[in-house]
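Every protein chain except one is present and positioned as in the full complex.
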């Protein structure tokens, strides 16, 4: 009974949200649009969380989390490709920065805090924690070096450096998938603790995960659309909107899925959604956007601004420090959120 | 018998030191004043160490160390508030820097070295080590971000950022106390190894700890007072005097207490005095001074100079690296002292 109620709420709010988006003002005022979209995202998030959990039941926490993160990033990648085509490189980099720190600090922070309020100590695979930490460092280094050397380089040399580094990062990321999913799969997995029954069959689970991701993509777009007037009205800077508002609102559904996993004491899945997703953006999505931009004739470089690098560096160091022992407590969630808050205020004021 | 001798030496040297301070030159030459104050501090330090140990006997190593650190910092806070009132912000920041690196490098370094010469390997709570490391990183991040963003901000925006960050840090520090003293007290404590009898009863121990702290506050003030002529005579820079000389001399008694604990193989208490104290200064005392300055009408910002940030960052990274395994050896004490020495020489020359 409760299940049908959820399905009806999900479908109804999703359709209403789409209608509000396409019909727009004046039939639907911005505030009404925002409220409808927000309600819809809550339902979609619940659907995505349930689908992730069901896939994780069959495929393990890590693979479930990985699929959730990958589908989520695929939607973002498509949007970013259109921005790259239009040469809006600064917005792309701001939103890449926002996704990286949003995942490492806000998503991980909320998951660790809310999971930690229920369980005294939560744990996930220690070896995965160590490898994740080294990969975060690689992401920081790979984004830092082009920025550090660009002053002594011509524009052309910077472009060349960006393209080569991007190609190297993509190869490294693919090797990481091969390593973590094939050669050392068992060493990096959490012990399976699941004993209950899955909500759906294997095929349905994967199908629903894909369907939920598509709904998340549209729902997020519609919700982000309601931000524009809002952010214009309050005179917010493009950097702040791109790196914080859009990242938070646009990823709300994925965020919820990570928190749902943490509240069920499945920190392996939560960490994979949060850290795995930010690593995928830094080491695969951003470099891929550089390579894709080559095809459009105007190449985007991999040089981030000083403030963006500070944000990414700071996020990576605190996330690495907190996750390095493979254990989390509620206070570590507070630490991550505090750093996110401090960064957010600094970006808001700049 | 030996005990009464100590009490007489303590009281006599303390009174003499006070008389020398208030009567001053020409009756007491600067050198004589310095010698009397130094002898008095040795006695007071012994008293503080004994009181800390006795409190630790009842309350555990961590709480004993925490009370020692807190009482010590309370005295420093009061002095700093007077400086803030007079608008001497640079001196306040130099002395905050000096207290942070003095505790992380000199106090911890001497404790680890001298403890390590007696015991091959000393250990303390591993989980506390991990949380301490993350908190040190938070301290570095929180002091680094205002400095990194200040160039793009107006004076007013910098002040606002400083006030908000300060408020956030104080909340985070209070949550840390709640976490480490209430919800996860047992996880972060050292196993009680004490079997001997305490020197004094519970009430007397706390009373003596407070009394010792008050004596330390006065004795340190008097000793620091003798530095002025000395530092003027040798043409030392304000930064060096504030960040090194005053920090060393003014904290001599607390330093001794940490070393006494380490020599008794109570590294938990020594680490709490050293690292706990520097965290308290970075995450509570410095932010509180910012908030207090608002009341005086002229707000102090949280922007430290580049050199101060280098010193704090370097200190935090090496202290985190050395303490992260919850074990210490004499050579790790050497490493901390080497970094302190290198910083001291660089500050001396600047």
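Here are a few things to note about the model shown:
Order of writing sets the chain letters: A and B. Residues in each chain are counted from 1.
Here, a contact is a pair of C-beta atoms (placed from the backbone, for glycine too) under 8 Å apart; a residue touches a chain by one contact, two chains touch by 3 or more.
Given the structure is predicted, the values throughout are model-derived calculations rather than measurements.
The omitted chain makes contact with just one of the residues A:107, A:135 or A:271: A:135.
Within the full complex, the residue among A:42, A:153 or A:211 touching the omitted chain is A:153. Shown as candidates are A:19, A:42, A:59 or A:145; the residue that touches the absent chain is A:145. Along chain A, the points of touch with the absent chain fall at residues 127, 130-131, 133-135, 137-138, 141-142, 144-146, 148-149, 152-153, 157, 160-161, 164-165, 168-169, 172, 175-176, 179-180, 183-184, 187, 320. In the full complex, chain B contacts the hidden chain through residues 120-121, 306-307, 310, 314, 317-318, 321-322, 324-325, 327, 329-332, 334-335, 338-339, 341-343, 345-346, 349-350.
Here is the rule we use: only the chains that are shown with their structure count from here on.
Mean C-alpha positions place chain A and chain B at a centre distance of 41 Å.
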